[in-house]
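In this view, the complex is presented without one of its protein chains, the others remaining in place.
For reference, chains read A and B in written order, and residue numbers begin at 1 within each chain.
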Amino acid sequence: MFCKNEWYVAASSDELTNQPLGRQICGERVVLFRGADGVSALEDFCPHRGAPLSLGYVEDGRLVCGYHGLCMGSDGVTHSMPKQRVERFPAIRRFPVIERYGFIWLWPGQAELADEKKLPALPWAESDDWAYGGGLYHIHCDYRLMIDNLMDLTHETYVHAGSIGQKEIDEAPVNTQVDGDHVITSRSMAGVLPPPFWQMALAANGLAVDVTVDRWQICHFTPPSHVLIEVGVAHAGHGGYHAPAEHKASSIVVDFITPETENSIWYFWGMARNFKPGDAELTASIREGQGKIFAEDLAMLEQQQRNLAEHPKRRLLKLDIDAGGVQARRIIERRIAAENNI
Amino acid sequence: MFCKNEWYVAASSDELTNQPLGRQICGERVVLFRGADGVSALEDFCPHRGAPLSLGYVEDGRLVCGYHGLCMGSDGVTHSMPKQRVERFPAIRRFPVIERYGFIWLWPGQAELADEKKLPALPWAESDDWAYGGGLYHIHCDYRLMIDNLMDLTHETYVHAGSIGQKEIDEAPVNTQVDGDHVITSRSMAGVLPPPFWQMALAANGLAVDVTVDRWQICHFTPPSHVLIEVGVAHAGHGGYHAPAEHKASSIVVDFITPETENSIWYFWGMARNFKPGDAELTASIREGQGKIFAEDLAMLEQQQRNLAEHPKRRLLKLDIDAGGVQARRIIERRIAAENNI
Partner (left out) sequence: MFCKNEWYVAASSDELTNQPLGRQICGERVVLFRGADGVSALEDFCPHRGAPLSLGYVEDGRLVCGYHGLCMGSDGVTHSMPKQRVERFPAIRRFPVIERYGFIWLWPGQAELADEKKLPALPWAESDDWAYGGGLYHIHCDYRLMIDNLMDLTHETYVHAGSIGQKEIDEAPVNTQVDGDHVITSRSMAGVLPPPFWQMALAANGLAVDVTVDRWQICHFTPPSHVLIEVGVAHAGHGGYHAPAEHKASSIVVDFITPETENSIWYFWGMARNFKPGDAELTASIREGQGKIFAEDLAMLEQQQRNLAEHPKRRLLKLDIDAGGVQARRIIERRIAAENNI
């Protein structure tokens, strides 16, 4: 169960080259391509004989089927086919799509409801003061398990013990707030030693790494399944989250979770930072480190998924640390119900 | 859905060595072996405990089960078993089988209806003036998608652009004729440049490659799912298909499509040529080239199959270029209906 009248990340801009790209999004098989009017998204189904259009190629801004040469316009209407009259060919479904912030955003639901204004605002993605690096994982789990994962960072202590985890995360109380359809869970740890990842970030900022810091994590869920996490450390006693820039290292963990099917996801992860934004080597290094850390979650989520699928009626605990995920699910359920009542 | 009272290619003669060979044909698990009376085909199921006979070995013209030594005759009747009286052992099913033209032909339907005269006539396979080379692919698709593929060579322009495809294929009108249960689609292209594969063939015939040619493709479908394609090029102006041998290079593309299940096939492909039949190196070279070309169809067919399975009620277009496949399907459907009325 997922919302369909929403914008989901279907691909990063980098992924979509001159070749078309086939991908299943919220159960819909879609072909993305860079056409005459920018990026287009259509059903990945040639109206001629059902071949996947994603095995074709782009020519003159249109998508040519790689099987028999049907030439498809970005509107889903066949433009031409060698030696054929195409006027009566059935159109295929077009999906609203927007390229922004370095991503291709796709609306898998009713096209007439698509509203560009509903795209999230990501100021860091449009500012020269910030740099971004990220990647994509395919995971066999319900997308909500990943939301739970990200809205309860307690797991860092256990899953990511060697990089960002530390015992004090567990010991810090977690605070969860709901503001309309926005869920915020936050934690602060005062006077702790920075774990390896944050030592690296402090060093990259030219700051001492062998001193105590105040550390924070502020997780923001917004529908349909985006989780942005403000994270950082400041040398102790300078105000923590509110410390001046010269005393801290901070960034935003970016998580766009796109259901592929009911039981699998495309997980777009990354990190946006506002220090040394022009340092491409640092971007690559952080990306590589984050990729390794986030890969540690995969086995856990896939086996959790398997366990829950085998015990569909078993009730799970809802502790304070789970409140972020629980609240996010309520918002999702409310939205799904609203969609069904349209 | 496929005809069962027909001859299908179960294996090439080369494949069947002294060892038995297990293969599923039209849903039937069969073991083939070279027994006392030539090739035999039986159910791949030992009457003792259900072990696969194909894991056994051939001894004295009989098939010995590799589990407990039951010795099976080529008629499906147990011949003997160490220390056992076998008179009352149930017989297993025997399939009519004929080795001819370098292939093992199997009749998966009612044995009493098997008729050797229904085998296709393949004069090229029995003539010293011809050479043959071919291979086998296993593909996850309905066998009829492969018939469609081969009866509409428009796809060469797109799928095989680097070898046998050329734009003029698209532009040449296609002609489809039905003669009883024989469907013929044909195309002629006059005064075109030969694509890479045909340049190679012209050179192998000692003919100039940098001149225009007349090219032809004549596809013959016959039940249950054989497609033989006469293909060739002649130096322009010498009569095309009817040109004297010294002006042309031609061959027969051989396609025997054997359903494994409803959704998978054994695809026996090859090429028979009547030039330099004794040149084994040329045979190997053509075989390797054809193997690469035909492998280009696999992803397309498997993803087309997936698309059609997900949208079983969607109607596809039936254009003039599809007429060969459409007519072939009609013949198949009529034959299946006739089988069911027996």
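Here is the rule we go by: contacts are C-beta pairs under 8 Å (C-beta built on N, C-alpha and C of every residue); 3 or more make two chains touch, one makes a residue touch a chain.
Only a predicted model underlies this, so the values are computations on that prediction, with no experimental measurement involved.
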So one chain is hidden, and I want to know which residue out of A:T17, A:Q110, A:S127 or A:Q303 touches that hidden chain in the complete assembly.
A:Q303
Would you mind spotting which of A:D75, A:E99, A:D170 or A:D279 touches the chain that isn't drawn?
A:D170
In the whole complex, not just what's shown, which of B:R49, B:K118, B:H138 or B:K292 touches the removed chain?
B:R49
Would you write out the residues of chain B that touch the absent chain, in ascending order?
29, 44-45, 47-52, 55-56, 64-69, 81-84, 89
Name, in rising order, the residues on chain A that touch the hidden chain in the full complex.
148, 152, 154-155, 157-159, 170-171, 173, 299-300, 303-304, 306-308, 310-311, 314, 316-317, 319-322
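Here is the rule we use: only the chains that are shown with their structure count from here on.
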So how far apart, in whole Å, are chain A and chain B when each is placed at the average of its C-alpha atoms?
47
